[in-house]
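Every protein chain except one is present and positioned as in the full complex.
Chain IDs A, B and C follow the sequence of writing; residue 1 opens each chain.
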Amino acid sequence: MVGHLAMLQVVLPLVAAPLIVLVRNARFAWLAATVVSYTCLAIALRLASHVAEAGTLSYAIGSWAAPWGIEYRVDPLSAFLLVLVSLTAALVAPYAWRSIAAEVPADRQYLAYAMYCLCLAGLLGMVATGDAFNLFVFIEISALSTYVLIALGPRRKALVAAYQYMLMGTVGATFYVIGVGLLYLMTGTLNLADMALRLRDAQDLRPVYAALAFITVGIGLKLALFPLHQWLPDAYAEAPSMVTAFLAATATKVSVYVLLRFYYSVFDPDALFGRLPTGAVFIGLSVAATLVASYVAVHERDAKRLFAWSSVAQIGYITLGIGIDNTSGLTASLAHLLNHGITKGAIFVLLGGVALRYGAGTLTVDGLAGLAKRMPLTAFGLVIAGLSLIGIPGTAGFVTKWMLIQGALERGMWWVVAAILASSLIAAVYVWRVVESAYLKPAPAGESRAEAPAGMLAAGMALAVLCVYFGFDTSFSVGGAREAAEFLLRGSR
Amino acid sequence: MSNDLILRVIAKLLMPYMLVFALYVQFHGDFGPGGGFQAGVIAAAAVVFYAIIFGLPAGRRLVPDRVVEAMLAIGVLLYAGVGLAGLALGGNFLDYFVLDTSPVAGQLRGIFWVEAGVGLTVAGVMLKLFAMFAGRAGADKGADRNGEGG
Amino acid sequence: MNTLAGHYSYWIAILLMVAGLTMLIARRNLLKKLIGLAILQTSVYLIYIAPGKLIGGTAPIIAPGYGVYSNPLPHVLILTAIVVGVATLALGLAIVVRVREAYGSIEEDEILALDRAGE
Partner (left out) sequence: MEALIINALLTTMAVTVVAMALQRNLFSVVVLFGAYSFQMATVLVALDAVDVAMTEAAVGAGVSTVLLLAAMHLTGGVEAKPLHRPWLPLVLALAVGGVLAYGMQGLPAFSDPLAPIHSHVAPRYLAEAAAETGVPNIVTAVLASYRGYDTLGETVVVFTAGAGVIALLRRRRKAAKDDAR
């Protein structure tokens, strides 16, 4: 019975989109998107509790057994991701009404909600599936809907940002398919679990290494791994505020999940981290990402672009955890999926409120001058989320960085610890730029409009509170992440 | 293009055969090459052929925009509907065995309706793509510069 | 003969991929980039389907008197890849048309210049 729930988790948003396009009414579209988001959250929580008790859940679609039919497989790692994606959707969707109404032309709003449902279905489908090619199909569903959502942005630059993201995203998806093709030619199957078994006795490893390279670069493009991140700043800066909030907290995180799924459940980790320098490459790229991206963020004028560059740096922390390749490193990486998702979600939702009140043009660091007087709660929420970005003790960001440092120390990598601290300092600089402008700079004369609309403010503050909550009570975030990390490491070693 | 008599007569003659061939490809998919995707494109090609010869407004009268947008959505709903029917009848999602008395008949029924859904969606999308791009031709004159020409 | 043919289809697939990637990166015209992207995607068809072929076999349609058939699974996968490729191309072209109307040009360097000037 629970298996059907895993199916409905993806099929509900999938069916909601055509219904929305059939009804062609923005109010119905928003309602459908909200109901679907909350149902998905309920299902995700139910699945997570089931998987916690009964272990991995497998569901044969069409009642065809695994390698012949397509199988849905929900294990502790995917359950953790399902909850993360649905939680963000549930928080963002209900409050998207005013923001989408302000930024998307009236006759196109219902299509924006249809694309939102498709993107949600694509992301959930990527997490739940146990089939390599089905994963590609759902990568395309979430990707195409994301390109449209970005292209609906208020400014004309959104079109160029969507185009650039489409090019790099499609090249990434094509490299992924080439990688899966090589694995298919070596094993004859597309089911991930079955493929893992048959890969163990492959004599000639050259195609396996080539497949590893293609999948890593392909998925690296999708998750904005350091040298492949050029599309992210424009895409997040130009998209409508609610879209940025949703994407920043979920899109790249699901791509990290796909990378982890292949690294630990398909390829043989001993060969991967033992003979190949994968660990070193990831640590090098991650440290470069955190330092360079944070440095660029310090010099950014546009607030959304500043936090988009900060996202590139924070993804560096996630991949750093993978590179360290021990239990606490991996746990830090998984926990940061949640911690960063909440932090960045809070920031972009609050910025969405500011954009709604004062127009998208004022989202520059100078444009936020005197925000504390005009929108006290929004400014306060931004400060909390900013502290979590830096990793001040008591916030979610600190938990991740603390465990990353633990992981690095276990491996004796002093310079990695130094890099983490240095990048946190740089992060403090760019967060301070925003805080200083909001609190210390005088508000421009005549700007006396009130706080962001209650709905959006509630979402932003809820996320900000979660940043602090997960800073103290880490049972779910670190507990779930540790269980998933041990499952990955035990499952494959 | 639209006032050339020969083309108009030929178009009128060819249209039915193109549509019949599209239906043939749709239903012959079980026994030979064919299926929803190819059939959808061929059916859409027939209507596009008509719209090119008799002009876009005539094409829009033949298949109005609302119908095309409805086809787009109904195809996917039909496909997912077959899947949910399998769920409702006690099988897994997209389980065709439970759709009919005997398993094989259930499979045939499931495959038929699923391919019909695919054909509907693909035909709808191809028609909508043509209408959007062709309709856009007039936009160059009307479109303003600040990206609001949507 | 067989060994030459053995990997010839792969060498052509690699050539297609290299040509597609080069067009995609080197060309400045947004439309040309999309065609390069389409070529890159078609290189995948050969990687999947060429190994599925069995010399002396026939199409995977069960008929009396035929024993050897080519492998149906890559055909299903590539059918999906073709349709996904066209869907991406259609969306890309729609964006290019909107960029043309918004910027008046589809040359990448002119667009970037307009953006820098616009800032």
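Here is the rule we use: a residue touches a chain if its C-beta (ideal position, glycine included) is under 8 Å from a C-beta of that chain, and two chains touch if they have at least 3 such contacts.
Predicted model, so just to flag it, every value in this text is computed and none were measured.
The shown chains contacted by the absent chain are A, B, C, with contact judged over the whole complex.
Only one of A:G55, A:G188 or A:P444 touches the absent chain when the whole complex is considered: A:G188.
On the side of subunit C, touch with the chain left out of the figure occurs at residues 1-29, 31-32, 34-35, 38-39, 42, 45-46, 49-63, 69-80, 82-91, 93-98, 100, 106-107.
In the full complex, subunit B makes contact with the omitted chain through residues 25, 29-38, 41-42, 45, 48, 57, 60, 65, 69, 72-73, 75-76, 79-80, 83, 93-94, 96, 103-105, 107-108, 110-111, 114-115, 117-118, 121-122, 124-126, 128-130, 132-140, 142, 148-150.
Hidden from this view is one chain, which touches subunit A at 14, 17-18, 21, 61-62, 64, 67-70, 105, 107-108, 111-112, 114-115, 118, 121, 125, 131, 133-134, 137-138, 140-141, 144-145, 147-148, 151-152, 175, 178, 182, 184-190, 198, 204-207, 209-211, 213-214.
Simple rule for what comes next: only the chains that are shown with their structure count from here on.
If you sketch which chains touch which, every chain touches every other chain without exception. Farthest chain from subunit C (centres taken as the mean of C-alpha atoms): A.
More C-beta pairs touch across one of B-C and A-B than the other; that pair is A-B. Centre-to-centre spacing of subunit B and subunit C amounts to 24 Å, using the average Cα coordinate of each chain. Here the CA centre of subunit A is 35 Å from the CA centre of subunit B.
Across the assembly, subunit C contributes residues 98, 102 that each touch 2 or more other chains. Contact of a single residue of subunit A with at least two other chains is seen at positions 156, 159. Subunit A makes touch with subunit B in their complex at residues 3-4, 7, 11, 14-15, 17-19, 21-22, 24, 59-63, 105, 108, 155-156, 159. Across the complex, subunit A is touched by residues 17, 21, 24, 30, 33, 37, 40-41, 43-44, 47-48, 51, 73-74, 77, 80-81, 84, 87-88, 91-92, 95-96, 98-99, 102-103, 111, 115, 118 of subunit C. Subunit C meets subunit B in the complex at residues 59, 61, 79, 83, 90, 93-94, 97-98, 101-102, 104.
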